[in-house]
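Note that this complex is displayed minus one protein chain, with the remaining chains in position.
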Amino acid sequence: MLSLFAHWQTLKQNPRNAWIAWIALGLLLVALPFLSDWTLGRSWVRILAFVLLYVMLALGLNIVVGFAGLLDLGYVAFFAVGAYLYALLASPHFGIHLPFWVLLPLGALVACVFGVLLGAPTLRLRGDYLAIVTLGFGEIIRIFLNNLNAPINLTNGPQGVNLIDPVSFGDFSLSKSHDLFGINFAPVHNYYYLFLVIALIIIFVGFRLQHSRLGRAWAAIREDEVAAAATGINTRNMKLLAFAMGASFGGVSGGLFAGFQGFVSPESFTLIESVMVLCMVVLGGMGHIPGVIVGAILLVALPEALRYLGPLQQSLFNKVLVDPADLRMLLFGLVLVVMMIFRPSGIWPSPTRQRELTPEDGIANQEKESVYDANR
Amino acid sequence: MDIFLQQIINGLVLGSIYALVALGYSMVYGILGLINFAHGEVVMIGAMIALAMLQALASSSMPIAVIILLSLLVAALVCMALGYAMEKVCYRPLRNAPRLAPLITAIGLSIVLQNIAMIAWGRQFVAFPLQIHATQHAIAGASISDLQILIILVATASAVALLLLVHKTRLGRAMRATAQDHRIAGLMGVNVNTIISVAFVLGSALAAAAGIMIAAYYGLAHYSMGALLGLKAFTAAVLGGIGNLGGAVVGGLLLGLIESLGAGYIGALTGGFLGSHYQDIFAFFVLILVLIFRPSGLLGERVAERA
Partner (left out) sequence: MPIASTDTLLRVHSVTKSFGGLMALSEVSLSISRGQIYGLIGPNGAGKTTLFNVLTGLYHADHGEFQLNGIHLANKKPHKIAQHGLARTFQNIRLFANMTALENVMVGRHARTHTGVLGAILRTPHARAEEKEIRDRARELLSYMGIAAFAEDLAKNLSYGDQRRLEIARAMATDPQLLALDEPAAGMNATETTALKKLIEKIRSDGLTVLLIEHDMKLVMGVCDTVAVLDYGEKIAEGSPQEVQRDPLVIEAYLGCAP
């Protein structure tokens, strides 16, 4: 697998080959749902849609953790905000039915506001405190979602919100089958293509941000916050911006999730989700967009593959010793620990980040106390 | 009257458990500058092991007191071994890595432990078979049970023992020196690695005690009980001033009181809008407020910077 990445890098050296590779990849992405229809079955198209959803989430968290170096353990809160916003404003729960094209930007905006509200008081804290506070915030949001069904029923409590409007553009509902160009597109196909488009936009935005003065400023803060501030970077605002951008990606994914599922409940927004997305970023390679995408693909697909372990155990031991579903989280935890100890830069790291996270290098390891510590 | 006093008693009981766990966080943080996220899981493992021992020995002919002591001992030993192994395998290789690395490892570790426990003991709540005949004593309109008294006594004794160890013994002096500066302590002949291991082992022993107490108190244990408890204990440690052992005790007791009084009165305070099921969010609000307004905590001098 690693040599495959290396191969891809060398492929990019030659412009003509690179174009061919890109076009092939594009065609593959377009054909993928039908390919999996024919081979693995319809259920895998749904999994592919989830892969794309998690790619978006992971890229959002990557801005916060990978670019700016801030450990956010409550990222799922923004996902929840986007999902519930969509659910409440496009369902019979309040009888409000706003259209998709209003809700998606609104979700991004509201999640962004939440990001700023959470970030403003906490971003001056040191990294490990920030991790805990965001973790707490993620839990608070979930507790509120769970309990805000009384005395006024805002969230419908643990039952969640049902019958959410499907995503539709005018009369074109994604939750219906459509025959186009002589091909039958099932709802799950429609959603796959919608998610693909939005994921590509998010990838594009991520790249553009990374390779701009903003991306450089984030990298500088990650490297040495004191030096960054002394060089004229408003570290607080830049960190807030990272938080807000990450949050808005989360909000968008949340809205898409709600429309796709037609149902949201607090259960979908536990700490575990935050950890899973973090895991994708860490596994793939913090700060490196292609790596993070690969991380997301692997970690959505792998648990699905784990399902086959059940029958395997059955045939080997004549009984199922460990429920494969129970192995999923264990796997995520192990990924985090093993990656940090043996390959902290991820399986497909960015060329610079790889060197940075390796423990035994020189100036990168000097104490990076925050500017504000120095003030106290 | 009574409700107030009753909440104070409940708060102190809960608080003394938080204090024990908070001591572990604070000790490790003081020496390594690391938030050991997985510490809460050690508490859970302690409770689970004790429970498994009690169940296994229940049918034996040993006297009940021996069974209990044996279970406690085994739970404490397993937790100490776990603490030692965690540090040695997961944290030591990352001692010079950027801060993000051990933090992420700690989270991973916490998830691994939780899920191992889930696979071993199942997803359901497990009833804690420790039968303590909880005689209620009435004090001024409120009541306190034997078990509650026992918890407060054991917690106090453990905390005092730890404080004496750290402040009065040669080992404690080495620990304090290491907390100040690893390199200099090393130059003065302190074996820094040993001291760090000791901090993890001691913290884990206290965590085991806390785990057993909380499981006995609620009569239940669950694979996920450590996460929230850990977070609250961490809050307690920050509230008291992380790195400061006395602070951890004060913070723990205070947080227990805040939670218990808060849960008792939140309904009245918000006009019935929020009920006692919001009990768990008090800790977070306390944490956020402390971190924003007084990050060094109540008793903290300056937050000890990692050397």
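A and B are the chain letters, set down in written order, and residue numbers restart from 1 in every chain.
The rule we apply is simple: a residue touches a chain if its C-beta (ideal position, glycine included) is under 8 Å from a C-beta of that chain, and two chains touch if they have at least 3 such contacts.
Note that the structure is a prediction, hence the values are computed from the model and not measured.
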Which chains here would be touched by the one that got left out?
A
Considering the whole complex, which of A:224, A:304 or A:323 touches the chain not shown?
A:224
Using the touch definition up top, pick the residue from A:209, A:247 or A:347 that touches the left-out chain.
A:209
Given the full complex, what residues of chain A touch the hidden partner chain?
204-205, 208-209, 212-217, 219-220, 223-224, 226-235, 241, 245, 352-353, 355-356, 361-364, 366, 371, 374-375
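Everything that follows uses one rule, which is that only the chains that are shown with their structure count from here on.
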How many angstrom lie between the centres of chain A and chain B, each centre taken as the mean Cα position?
32
If we count contacts the way the header does, which residues on chain B are in touch with chain A in the complex?
34-35, 90, 93-94, 96-105, 107-116, 118-119, 227, 231, 234, 238, 272-275, 277-278, 280-281, 283-284, 287-288, 291-292, 295-296, 302-303, 305-306
Along chain A, where are the residues that touch chain B in the complex?
65, 69, 71, 73, 121-122, 125, 127-129, 131-133, 135-137, 139-140, 143, 147, 150-151, 271-272, 275, 278-279, 282, 286, 322, 326-327, 329-330, 332-338, 340-341, 344, 356-357, 359-360, 364-365, 367-369, 373, 376
